Structures are given as structure tokens and as C-alpha cells.
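Quick one: the structure is below, and I'll ask about it shortly.
Missing here: one protein chain of the complex. Every other protein chain is in place.
Up next is chain A:
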Amino acid sequence: MGLMKRMSGGTAFGLGCAFFVVLSGQVVAQELFVDPTVVQRHAKGGPPKLITPETLLTADPMHQFRHGALEKSEGAEDSVLGAKRPVKVTTRFDGAGDTKTYAGQAAIKGAEGFAMGGYRFEDSGSYEGGNGEEVDAGYRREVRQFVTGWTPSPLASLKLIGIQDDITDEKQPHHGLDLLETDRKVGRAILETRNIFGTGVDFESGFKLIDLTRRADNYSLRSNSGQKMRVAIDRRIWEGQGKASFDTAGWENALTFTGTHDNHVARRYNVTNDDKVNSVRIPDVDRDTLALNLDTEKSFGAEQDRTLKAGILFERVHTAPGAADEVPDGGPNPALFNISPRTLYSSYYGTTDLDATDNNLSGRLRYEQLVHPAGLTVYGDASRLVRSADNIEKYHAVSGATTSRWVGNPQLSAEKHHKFEIGTIFEDDAYLDYQRKKPGSGLFQSVRLSGSVYYDRINDFITLDRARGQSGVLLSDGAYVFRNVDANWMAANADLQWNATRNLSSRMNVTWQRAENTTDNRAVYQVAPLEANILVDYHESLGSLGTWNVGSRLRLVADQNRLDDDTATGSGFDEHTGGFGVLDLYAGMQVYDRMSLSAGIDNLLDRDYREYIKGNHIENPGKSTIYAPGRAIWVRLSGNF
């Protein structure tokens, strides 16, 4: 009672980002220096990113057929949605899919606690592609969030976080199934204690539970006179983590212990045949992971201008399918469908031992040097990250016609990345941020230029492939399979930000990557083509009322001519889409930092283009590419109270 009384008092204050540590990969550690989760299954599909409290109001409506490596500037509305006020609301209309978005967030903070609640709703329908044809897409999405914390002293705090992100009736025009429901619930508790018993050790412990429910079928959202099928996916992940932070001889150390239990089950049903199971897609897989991580960091030199970071991680990952012997009984063609996962694994790989244990050792070393007085930072980063095959790669067991089968490989070796990166960042003294320049500085005195290149030698890269009787694959029936191969991955990124004046700024970002499957001497599938994004932004005060801004984003994507598009020699995953350029214009104004109106035209020139990277909200390598929206307006109205 006392706490709530104090929280509802005059000190109510918009919450900072400190407690928005909601859904990072780790339970308590915001970021592990050695983190194998940064490398995931290549071209992985699945639910879109969760909307966090930080992005609840500002996130664009989800769209899996339109990408972009650089976000547009937030413009004048940022001072409305970013204001330190307790209640914020926003509503948006997008011409692409007649998408309506409504969101609101309320937060209070007192000396001994805080609380935040948020809600967001999106409703989207079919849209017109740049080629003039209607794309039968659409979805509804509801997000509910709460975050609360008890901060009785600077030395201790308890935070509780709950999020539900529910996407319903999401049409998948590039695939044979639509997603009726993708419901994710995340619960998280974090206890932080500092300077325990005066030892100087800070300790954080936390627990996270993720519950995923997905339902898909091929008849509810589309006409279907043939076999009616549905898919049910259920996954629950429990994770506990403890982290101790302490200093020794000037080294800042963090020792982290993580334990995870993951249960994952998915079945496909033949609705036409009494709703019987016709494929045990994920056979009730249990995955248990224990991880011990030690990170350390120290700065050297009179001005602390040299920093060395090092880390090591040991992981033990044990996986076991609980329903590998379940034989489906609902297949339209029993000989092709009614096959247990164990039989599929055995047929394609000769594997009989389905349990697997990986002992993974990862490590990383990074050195940064600040060069005086140039404002230049240079760094080198070397790492070995070891990633165990995920549940799809190991145990997927999609039966059916051979060319649409998709069979995981229980005995896949863990993927081992050996990555070497060098990079540099130059920042003028007068550069504060993009669109923030130190007053009084000259035309070219507020520039930030950064660039990096890396080379990643990947041993046992887990690649999608077609069964052709290649090494380790016993059949040649064209089914989708997973194999270990070796691969090289190279990438470069350059970013230039220039604040010409305190009102006019421009940014250019270029990314390039190239990946080669060196075992098979072919390109790795779904590697993004060369892309550049150019922003030009102008912002200005609006009399005594507020501020306004105008801006443009030009996105240039080159043709990707390194394709894995032949099912006879590779996976056939890729599809040639060509290069394109898309220009977006946008503007906004706000009055009194209380209300803002933003609007824009996406794809001003109504270009017809398809993204090379396929829509990835659903798992399947057999997806096609879909035209992105043509010219479309959007309008957003936001306010705070």
C-alpha cells in the first residue's frame, strides 16, 4: 500500500530504458560477450521479433515482404513519444494493406518501485504490390505488456515482466499454409543485489519462461477443395541464470551460469481424414543446456584508451526426442506419410542413436584502441563460436511426397565459427549523434565514419540441401535434408553520418556479404545482396509551437547473382529477384511536445520489386518470393498525457 501510494504521487515519471531489459537473449545478462546465440540457423523462419516495451509505440507494422537495413529517422514525433510523460498513445494508418495500428503505454515510477503497462493492436489486409497485382496477405496482432519492479534500496531490486504477443489469421501468400495463431507469452523475474555483504560482488539471478503456441492450416483463410491439413506447434522454454560481477586487479569480470530446458513438439494433422496425425514434425524434443561463461575486461594506458576484452564459454547441450517412434496414421498416402521420425532419420542418414550431447567450447578476444587526438577508434576481434544444431536441424520429421519431405539429422555436428573482424570508428568532436551536432561547429566538423570487415571460417556449417545420395545422405529422392559442410563467410559494412548543420543531416550505409559452401563449391543460399541506404533529414523549430521535419530514404539493393537455385545441384532455396531502388519520403510535426502528426509515402516511384530474402514468418524452404507493396501512404498521430 505504502509503495503504491508513493508511486502514484508527484514523482510519477516516464520510465527509462534501464528496466526495458526484457527480451534479450539472456535472462539477466543484457549481453554476453561470448554469445553463440548471435549465430542462428541460416535462413531460419519463425515468428517475427517480439515487440518490446521500447518499441511498442514506434515499431512499424510487421511486413515480411518488405525489408530495409536502415530505419527511417523518427523525426519530430520522437519528442512526443520520447517525452518523460506517464501516458502515451499512437495510432497509425498504412496504405499498404490498409493497416491500422493502435498502441498505448502508461508508466509510473517512484523511489521504491515502478510499473508500466502497454497494449498494441495491428490489423492488416491484402495489399497491392508494385506490379499492380493484389497480394492476399493480412493479419491481426495484439501485444500486452507489463513491467513492474521493487527497488527498496540502491543495492537490491526485483523486476517482474510479462508479455503476450498474439498474432492471428496471418496469411502466407508464399506458402501452402496460413498461420491462424502465433501466441507467445513471456514471463521473467530478475533479482539484482549489489555489493553483497560488502564484498564488492554484484549478483543477479533470474528466471524466464517462454510459451509458444502456433497453429496453421491450409483451409481456414483460403479456399481449398483438396486435402485439408493443419499444424500444431507447442514450445515451452524455462531458463534460469545467475551472474556474479566482480573486479580483480583492475579487471572487470562476470561469471555467468545458465540452465535451460526446452520442450518442443509439432504435429501435422489430416483434417480430411478425421483429423488424424499425418506427420510428427517435431517429436516432443527435450533440449537441456548448461552453460558457464567467464567474461573479463580491462582498460589500459594513462587515458584508459586501450581496452582488452576476453571471454570463454562452455556449454553442454543434450537433446532427446520423446516421440521418435510415433507412427502417423492420417496420411493421404500411408506409404509416404505414415512414417515415424525414427524411420525417417534412419532412412536418410542411417542414424539409430537419436539422443545427442554436444560439449561446446567458445571464446572471444577483442582489442580496442582510441587514437588521440584524431577521435579514431580501431579494433580487432577474434572469436570461436560453437552452435549446436537446433530442433529443426536435428529432429524435423516432415513426411509426405519425397520432394516435400524435410528431415532433420540427429547426429549433426555443432557449427563452429572462427571469425576475425577489424574495424574503425571515426567521430568528430562536434558529432553528438545523427541529427545532433555540437553548436558552433563547422560544416565538416560533425562527421561519424565507421567501417568493418570480417572473415568467418565455418567448420561444420549446417546447410539445407536436397537428398542426392551425397556423403552422409543415404537416399536420392530430393527431400530436404541437413548436412554439415564447411563454408566461408565474408562481410563488410560502412556507415557515414554527416550533420552538415544543426538542421540538416545525411547518412549513408552500405553492407556487403559473400558466403561460399566450400565443400560443395557453391554459393550459400539466402545471403543478402549488396545494399545501400541513404537518409537525408531536415528538422526545424516551428515558431513557438513545436518542431517539424522532412526526410527521405533511398534504398538501393543490387542484383544477387550468387544463387543456390538448382534443386539438382543444391538446395534450390533461392529465386532470382533482380536489383531495385526504392525511395521513401516522410515528414512530421509536433506541437507542444504533446501531439504529433507524421506522414509519408513509401515507394514513391511505385517500383515493382521483390525482396531476395524470402518472407520468413513460417518455416519452409519451399516458399516463393512475393512482390513488396507499391506506392503507399502512411499517417501517424501520437500524443502524451
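Convention: a contact is a pair of C-beta atoms (placed from the backbone, for glycine too) under 8 Å apart; a residue touches a chain by one contact, two chains touch by 3 or more; residues count from 1.
Here is the rule we use: contacts and distances are computed from a predicted model.
Enquirer: What is the protein name, per UniProt, of the chain that does not appear here: "Cytochrome C", "Response regulator receiver domain-containing protein", "ABC transporter substrate-binding protein" or "Sulfurtransferase complex subunit TusC"?
Expert: "ABC transporter substrate-binding protein"
Enquirer: Looking at A:304, A:333, A:476 or A:541, which makes contact with the chain not pictured?
Expert: Considering all chains, including the one not shown, the answer is A:541.
Enquirer: Looking at A:154, A:198 or A:373, which residue reaches the missing chain?
Expert: Going through A:154, A:198 or A:373 one by one, A:154 is the residue touching the chain not shown.
Enquirer: Which listed residue, A:104, A:130 or A:330, touches the chain dropped from view?
Expert: Going through A:104, A:130 or A:330 one by one, A:130 is the residue touching the chain not shown.
Enquirer: With the missing chain put back, which residues of chain A would touch it? List them for me.
Expert: 6, 10-11, 13-14, 16, 79-80, 82-84, 109-112, 130, 151-154, 432, 436-440, 442-444, 496, 498, 500-502, 504, 506, 508, 510, 530, 532, 534, 536, 541, 543-547, 554, 556-559, 577-581, 590-593, 607-609
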